[in-house]
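Not every chain is included here, but those present sit where they belong.
Labels run A, B and C following the written order; every chain starts at residue 1.
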């Protein structure tokens, strides 16, 4: 109880603002849909499922990235770690043929994740041991993962036929698409990691002041390696889901969503300089992005105006967030 | 009796500049050794070579029977050396409780999973700070929002909260109020009586004389001399500090 | 039926080819008195096209015309439209094997496929190139990036035609330019530095061709190097007039859009339609670029 007085209670209340903003735009689209088409926007299983699946594909890149950004670093390579692991998974399935069954699919998932972990280890090693700034180090592995994915795939995509893989990407359990369940599980684990474990505290401290953790006797190099492996791992899971959803491993699977993933993390409250950001914030950020993408198409706004609208909404999302600080006089 | 800590021939070079050289001294159990010296004399550099922040360019440090030089800051802390750094080294975005326990956080198991015991750590922090005479208005706020003295007290709390064999204090009272300064001096006495070795850096002559068993004076990176407080006086110490500069 | 609404989902919204296709679609819509919406993603990519498609399905249009961004990967997302009872017609690109309604293959459910065949277009570019360079010499393909099915198919057709019919033409490694004309220009110059005898470049889309043309011009090789462009937006046509680009393989996107809408209308009004309609190509070069009847094949930008 004692910590729930004063600022802290106020804070948790105010952290609800991004939720509020999300509810606001949902309300807006619902109203619009009712007036314009007479149909509901929100209260359809199909709409909710579609938005949730789109958000979860963004989220799987954004979750690991959140940890890396909180620690004051960045990971660009996830753009192609996703593709690399998607391609590797597809190759394993193709190698054993469509009759492989669950055993082979599970093997393929494992090998796909291993591929991602290798990228993460290289990133961690570069940043922690060779002191390469993470922006440049992971831009390097971005190119490497891309090239290797294309080389092993022997082209851009490896298509497969596997009902089991398809089930992972498109199955629905109790109304919840499997990709959404997986993303939710990863989000819960990462939220736990970041808020309730030593590892999480050290990640925040690292972002604020590397010396503080180093001098406190934390093995910062090891910590960094783990961070980049986690980031690669979630991106890799994103790749596996991709392969399942689309029955093809594509080397480019993650590239077009990188920017959205980074945006989700920043909308969620992270900062370039590190030390800030939460998993819950990133989840809301990813959902906001998925909702406006869906909602704008749904509303029938012409495509070029949608670019403008997405830009505006992103800015407004953060301005709303800022004004809460101003209202409560936290800044000077 | 072998000394608790012995530093031999420490040297540190930064680029072209030799900040410290030929620094040799011992610290025994229950002894408070003061490192005195003018600004830029090399005091902080010396203690960072002991605590593992810097690797000495030359020389080595032994502690409690083992060699410290080359070990990580982590290993050195585990070996029993706690340090209060002049720049405090706090994680500004965390609350006092997490700063107190940084690297040694308390957890509690729920359904077999470890969860940080934030409230407990916070409560401990409030208590340790109170024992130093410091009250923070909101212990859930990040230390970024604390006053200069409150911040320094958190850094002190962090070092004394653990059962260390040697505590290194780099100007620990610089930002503290009068009563808090007295608390820290009393604390040093209590630690000494428990056999803890102390290296204290201070510019405050009365404090130096009150706390020190031995005073080692650094001047321009080298040891200008060593005195027991009973053998010397303010003036001589100040002259030794300036010694090499003249 | 006044209130028929059809949505056209292009491969990407910011490309002259699809903008022109939309123009054709709107012309048909006007003629038929129906509504055609245009909704798509910013890049030619299945991950981006899928959420757009999902939202389009939520609007429940009477039919969907789509240029699927991948023949395999878009099967599942399009199945959702089919399952929702919305007729699907693919334009420009296809899913599965492209043969619909024959009971074979995964992506069999679309009603019809209306396009100019990109592989055939690539072959046409190769034939024209071979003629221009006299049946021998080194050429290469300047392409966007691996993984875009349309441009990949043009490259495939180009290479296949050369391999089968022009043994003395050597096709060098493809160069990928990320849709950056500046990079495409510098790549041409690097290829030239290594192969001073380079005879031709096939630019598989607008920026690949613009860049290659600029690279050729910069090296003052316009006389010796043949540049063939795929697609014919105005900037390419201008470059043909000025001699920087030698020829463009123009698809007929407006026709595709027009027939697409008409086909959908036919389906919705209970007529039978063919499962595939091929639209042609027109080669634009210096000889015909100023002809009256060529002007209609120039894409809007």
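Here are a few things to note about the model shown:
In the analysis below, contacts are C-beta pairs under 8 Å (C-beta built on N, C-alpha and C of every residue); 3 or more make two chains touch, one makes a residue touch a chain.
For clarity, every value in this text was computed on a predicted model and none was experimentally measured.
Copy numbers of the protein chains across the entire complex in this file follow the formula A x2, B x2, C x1, with one of each shown.
As a convention for this text, only the chains that are shown with their structure count from here on.
Among the chains in view, A has its Cα centre nearest the centre of the complete protein Cα set. Chain B and chain C, compared by their mean Cα positions, are separated by 71 Å. Mean C-alpha positions place chain A and chain C at a centre distance of 33 Å.
Separating the CA-averaged centres of chain A and chain B is a span of 42 Å.
Within chain A, no positions touching two or more other chains are listed. In chain C, no residue reaches two or more other chains under the touch definition. Residues of chain A touching chain C in their complex: 37, 39, 41, 44, 46-47, 50, 53-54, 57, 150, 155-157, 159, 161, 166, 169-170, 242, 245-248, 250-253, 255-257, 290, 293-298, 300, 302-304, 307.
Taken together, the chain C residues at the contact with chain A in this complex read 13, 37-40, 42-43, 45-48, 50-52, 54-60, 70, 72-77, 84, 106, 145-147, 152.
On the chain A side of its complex with chain B, the touching residues are 2-3, 6-8, 192, 195-198, 200-202, 204-205, 207-209, 211-219, 275-276.
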